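Partial view: only certain chains, each at its native spot in the assembly.
We call the chains A and B, going by the order they appear; numbering starts again at 1 in every chain.
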Amino acid sequence: DQGPPGSSETPQEVVDQLIRRSMEAKTHAYCPYSNFRVGAALLTHDDKVFKGCNVENACYNLGVCAERNAIAKAVSEGYRSFRAIAIASDLNDQFIYPCGGCRQFMREFGPSWEVYPTKSDGSHVKMDVSQLLPMSFGPEDLHQHATQ
Amino acid sequence: DQGPPGSSETPQEVVDQLIRRSMEAKTHAYCPYSNFRVGAALLTHDDKVFKGCNVENACYNLGVCAERNAIAKAVSEGYRSFRAIAIASDLNDQFIYPCGGCRQFMREFGPSWEVYPTKSDGSHVKMDVSQLLPMSFGPEDLHQHATQ
């Protein structure tokens, strides 16, 4: 029994594997406008991995980020309980952190799961959703509104 | 040889099957705010099907539609050449047409592939992307801008 999401540390070898999957995901990026490839690999609580890439649009504002792509894909297959997400780009000297929109999209599925921004050499930092989006609101807060 | 995307009519039995897949997709919708379930099933030119559902967010504006989900998912697996998409909802008396954002997202991958809005009983209409988004701009038009 693994308990609720986030209740136990993800083993380093699993994290390393997830990072490799995020790099694979990046190869499918459709980004003719930015030429900025991003990949994401999402690990569900029951150890399934979903890979997403950024998908841009001629109307820039309508594109989809890699992280949101991976999460929406998982949801479309019936998964809503997530353990970790790794994010890859071609940046050599900077970790690729998720945009604010993706942080909120992650938050929808809980505040306390793991996020692994990486550099192109695979080095990474470990964070969790609530560190990236402090003082957030989520599904619970809208319920509070509805019952006020 | 099937020729370029959209060059031949999709057989009715394939369309019917695609519509059934869009209804299956709908069952995974995450829509606690609207309670409006939508599913989409996307057929690639080489006969692979990708299913998407709507994934809402406590910040309404950050959600992902079913159609965009299905397309982004296909792109994340390396597919960019599409033949048809079917869209399902729980509306009994109305066909579920894609929103303008999804029409633009479809348009990115060509103006002339098939769209099948349906009612909950599976009845459908056949349209193509350019009928739903006339006078559109796409990737080619931005290139024109860049070289002006």
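Keep this in mind: a residue touches a chain if its C-beta (ideal position, glycine included) is under 8 Å from a C-beta of that chain, and two chains touch if they have at least 3 such contacts.
Fair warning: this is a prediction, and the values are worked out from it, not measured in the lab.
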If you can see 2 copies, how many does the complete assembly in this structure contain?
4
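Following the convention adopted for this analysis, only the chains that are shown with their structure count from here on.
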Could you tell me the distance, in whole angstrom, between the mean C-alpha positions of chain A and chain B?
24
For a test of understanding, state which residues of chain A touch chain B in their complex under the given definition.
25, 28, 30, 32-33, 51-53, 55-59, 62, 64, 68-73, 75-78, 80, 101, 104-105, 107-108, 137-139, 141-142
